[in-house]
Every structure is written in C-alpha cells, then in structure tokens.
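Worksheet: one structure, shown below.
Here the complex is missing one protein chain, while the rest keep their positions.
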Amino acid sequence: MPGSGHFKTSFPQDMAVFDTPFRRLWLIILLLGLVAFPFFAPRYFIHLGNLVLLASIAALMLNLLTGYTGMISLGHAAFLAAGAFTVAALVINFKPPPPFWLTVPAAGAVGAILGLLASLPALRLRAVYLILSTVSIHYIVTLTVSLYQSNAGFISGINIPTATLGPLKLENSRTWFYFLLVVTVVVTIFSINLVRSRIGRAWMAIRDKDIAAAALGVNVAFYKILAFTFTSSVTAMAGALGAYYLNYAAAEEFTIWLGIFYIAMIIVGGIGSILGSFFGAAIITLMPYLLDGLFQSINVPPRLQTYVFAIQFAAFGLLIALFLLLEPDGLVAIWRKVRTYFEMWPLKYHRPPSSTR
Amino acid sequence: MEKNQSLELNKLEVVYQGSIIAVQGATLSVPAKSIVALLGVNGAGKTTTLRAISGFLGIDNARVTDGTIVFCGETLNNKMPHEVVECGIVLVPEREKIFATLTVTENLQGCLKGAASNWSKQVETIFHFFPILYERRNQVAGYLSGGERQMLAISNALLCSPTLLLVDELSLGLAPMTVEHLMERIQALNKELGLSILMVEQTAAALNIAEYGYVMENGHVVFGGTAEQLLKHQNVQEFYLGISEKGTKSYREVKQYRRTRRWMG
Partner (left out) sequence: MAQFFSNTLVLVALYALLGSGFVIVYRSSRVLNFAHGELMMLGGYFAFVLASPTDGNMWIAVPIALFFSFAAGAAIYFLAMYRMVGQPLHAAIIVTIGLSILLRGIATLVWGGDLRYLTAAFNVKNSPHTMPWGAKLATFDLAIIAAAAFYLLFLFLFFQRSKLGFRMRAAAEAPLLASQRGINIYFLFALSWSLATFGASLGGILYGANNFLTPEIGVVGLAAFAVPLVGGMDSLKGVIPGAVMVGFSQNIAMRYFDPKFASVAPMILLLIVLLTRPWGLWGTKEEIERV
C-alpha cells in the first residue's frame, strides 16, 4: 500500500501471498476460529458451515471463470449436477458401489469433458451471447439428468451411501467440516497461486482485452478452454462432495436459479477476487437461514406465516439488487476500503507514487 | 449573448474514487473568442481537467471536490454532461470520439441540437469546413481514418452549437501533416465562427495557434502566460520543445531533470 507505514524491502517480500502483517494477523485469527468452530458450535451451525464451504469451492471456481477469465456463466448448476449424478450413476450401477476416492475423480473427469464441450461456444461468443449459451447448456444438462433420474425409476432423488476415505468415515457433520475445510484450503491456495502464474495472467489478459492478449502471444482459444475445463472439473467434484454430504442427488435441486445464485455469490462477494468468493458464498448461502431466523425471532403472527416464504424471496431479491446498486464491486470492495482506511490512517487520501496522474 | 463569455477555473480539485487526487488547485481562464492551450505530460491532469469542465457521469466515480468552474457567470461544478452542453461547452474527447457503428450522416443527425429545420444550414457549415466528410457521408464511421475521425468528432461537437470547444489531444496518433491541417481548421473555426477553444496538448505545437498557454504538472497549473511568453520560457523549451543550450536532450534526461527541478522556484 503506497503511502502507508509498511514498506517492502525485498523482492520475495513483494511476491509473498500474504504480504502485510495486517493480512497475516487476520488469516491466523480466521484459521484458528475455523478450527475451533465445530467444538463449540451447535450441530445445525456446523451443517450451515459445511454448506458454505461446499458453496465456496464452487463459487471460487466460478470466480476464476467469470472474474478472472471474463466469461460469465449461468450454467454453473449444470456442472454441479453433472458431478452429483456421475456419483449417483456409479453408485446405482455397480455392486458394491465404487469407493469415494474413485467416484469423486470420476465426477471431476465428467465435469472436465462437459466443460470442454461448454467452452466451444465461448471461443466465438462474448458477453450476453455467452451467458445465453451457458443458459442453454444448463437446460440441456439438467434435462438429461432428470430424464436419467426418472428412467432409472427414482422419483425424488437417488440415495448415495456414506463416504469413507481409508480409515476415515465421513458420517457426522463435524468430520465433514474438517474434511471440507482441508479441501477448501487446498483449492484456495492452488487457486491463489494459479492466478499468479502464467495461466492466471493469461486469463486476466483475455478478460481485459482478448485481441490485445492474442497480439501478445497468448493462445486465447487454449486458455479459454483450459479455464472452462479446469473450473468445471473442480465444480463437478464439489457437486459430487455435495451429493455425498447430503446422501442424495436430486435433479430438481439443480434449477437455473442455482446457477443464478452462484453468479450472485461472486458478484455480491466481489468479482475477480478470491476472498470475495468466500464472502459471497457465505452471504448467499446463509441469507435464507438468516431471514428465517429473523422471522422466527420476531414472532410473525400466524396469519402472516404463509407469507414468510414470499417475504424471504422478496427480501433476497431486494438484497441482491441493493448490494449491487450501493457497491457494484461487491463486499470485498468494502473490505478493501476498511483495510485501506486503517493502513493509511491518519492520512485521508492516498496518492499514487511519482507523477502518474 | 452574455456579457462575460469567458470560462474561469478557480482552484479546481478533482478526486477519483473518493480517495485519489487527480487535479489540485488548477486555476486558468479562457477569454471569449480566444484559443488557449493547456500543456502537460502524461498524467499531469489535463484530461481530468477537461472532463471536470464537461461533466462526469456517475460511473466515472470522480467528483469536483473543491474550487469552481464558472462559464458565462454560471457555476458548472458537477453538472451532468448534457447539461454542460446546454450551456454551450462541448468536448471533443481524446478517445471514443465518434459513434463507430453509425454512418457519418447518422453521427451528425444524432448530435444535431434543436429543430430539424436547422439541419441543412448546419450541415452545410460542416461540409464547408471539412469537405472530405461530404464524400464519406454514407460510410460507417468506424471505417474512417484517424484524421477523418477527428474531423467528424469536431463536426459532431459543432452541431451541439457550442460557444466554447474543448479539444483533447487533437494530435493524438495523427501524422504531422494532418495535425497541421487540423490546427489550421481549428484556427478557422475560431476566426469564422467566433468560438473560444481550449486545447489540451502534449507538445508545444499548439502554442503556434494559441494566444494564451498554461502548463500543468502533477495536478497543478504551474505556469501561465501568453503564447510568446511560454515559447520563450526556458522550461517549456526544454520539456516541450526539446531545446536546450546543450542541444536536444533524451527523454530520460528530461525526466530526471524534471524530478530535480521545481517550476517557478
């Protein structure tokens, strides 16, 4: 932060992922908090935590695709569905069901293939056109999935057995929390370094101006395909984990609204920001529960009880719209402002170094 | 018209994103029917000054936080661009200066202010100043050459019936011959239509047609005077004309020199 009291005196310092003492401090507090969380939190809260972690992985992937490569996708739910139903198909077609460590990578492979196919329109399309192509991909995938479900004779979802990983049996929400926490941390660190690497820089170059990127020798087609394939693969694996966690996969879960909620997550959180993906995933996942809790605590008269769902729905829409109207760069922008304020204190404005501008 | 048609900036301060100062204490004036040049290197705050005069949109995330912009006795601080146009100030921007998907005629029609009956008279004036546009009138503006684009941009601006034209980097990306031609046209506009013109330039070439000049650096107006005074000023010679006692200096030297030396003591 130019102008603040913190200076970097070496190149490794400048390249460090968590560069300021302020960030390191917060990171340590956050990690300790997360590790301690299942010990004192009630089971319901741990369950919510798990949902947030699952959403975070998928939201992070969408942010890599949309925020870093600039390809807006409303078809994210399709990849989650593909992952969940790969697991479901493997589980009902093989006796005994294939193990957890085999089905999840299989889901990843299916997601990668699907992502590859989905990326083909992206080679020609941009902006609104790309959004609509992902919408149509979503409908095609979810139709396939729901036809599969009904043809296999399941009316409302396919049951999925408890996951075991070696000696570890993932059956209660506390074990799942730690497992998902580790997965999330691994995916996050991988993503942070990915966007700092050649690949990430190529993605950002494409996002900012694909023609300029191509002129600089970035293979635009390759990196677009890579972005779609990679993020879809991880998303499908997240979908598979979600199916294992909930012990079922139901085609009805994966509506277009789910895809919209994921886009809402990264935008509310902060598009093109890894930290923002977590903010967004937490807010959007928890918002219905928060509103629910709020309504329970204020004792809604019974006459209005039937409207609670409608009120929640409206409040949700209002919050999304308000967020974007007041802070189009998302929660992470508020966070940055707060951070800048503290780092720059007591100075008011920060001025770029040298004579630029 | 009004008795005092001059534009006066007084200690203008512009802040981007609520925290980054781009212009600080810019004071300058453009008298009626005169040509004024505003010089400065990249990032000196020239374009921001022009944008502040012509108005910011909400999306620019910029505001005039201090000082005043007065034109014809009216304060223009933080007005919408189309309101500023109503007052008679029109900007020819540096980039994105024409509507690239519309044809030349559509560009002109879209910009025409007032009744459609003015159209033939107005457009005649345009084609009188820039005959080449008449030949290109049915082409899509995106396919025009750089010089023709600049002419179309100026024509578009003229159709808004300005009394003061703000021209941002007329010479950007154009051949010296074209620039010379355009400069001459600008001078003609000033003489024949009685327009006041504020030009922003990186090179001192604009001083050849200007009556007054100002120099901006780091968001401040550091020097101002008549064109002759500026042309004779040692620092202007060194930085904008590349002339010094030892002969031409390299960019690096000039840059270093600038860091060590202060304007006006």
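Brief remarks follow.
Each chain gets a letter, A and B, in the order it is written, and its residues are counted from 1.
We adopt the following convention: a residue touches a chain if its C-beta (ideal position, glycine included) is under 8 Å from a C-beta of that chain, and two chains touch if they have at least 3 such contacts.
Keep in mind it's a predicted model, so treat the numbers as computed, not measured.
The chain not shown here is touched by just one of B:73, B:142 or B:194, and that residue is B:142. Within the full complex, the residue among B:102, B:132, B:172 or B:193 touching the omitted chain is B:102.
Touching the chain that is not shown, out of B:7, B:30, B:44 or B:111: B:111 (per the contact rule at the top). Contact between chain A and the unshown chain involves residues 66, 72, 120-121, 124-129, 131-133, 135-137, 139-140, 143, 146-147, 256, 260, 263-264, 267, 271, 307, 309-325, 328.
Along chain B, the points of touch with the absent chain fall at residues 54-55, 57-60, 80-82, 85-86, 90-91, 93, 96-102, 106-107, 109-113, 116, 142, 156-157, 159-160.
The rule we apply is simple: only the chains that are shown with their structure count from here on.
Taking the mean of the C-alpha atoms as each chain's centre, chain A and chain B sit 47 Å apart.
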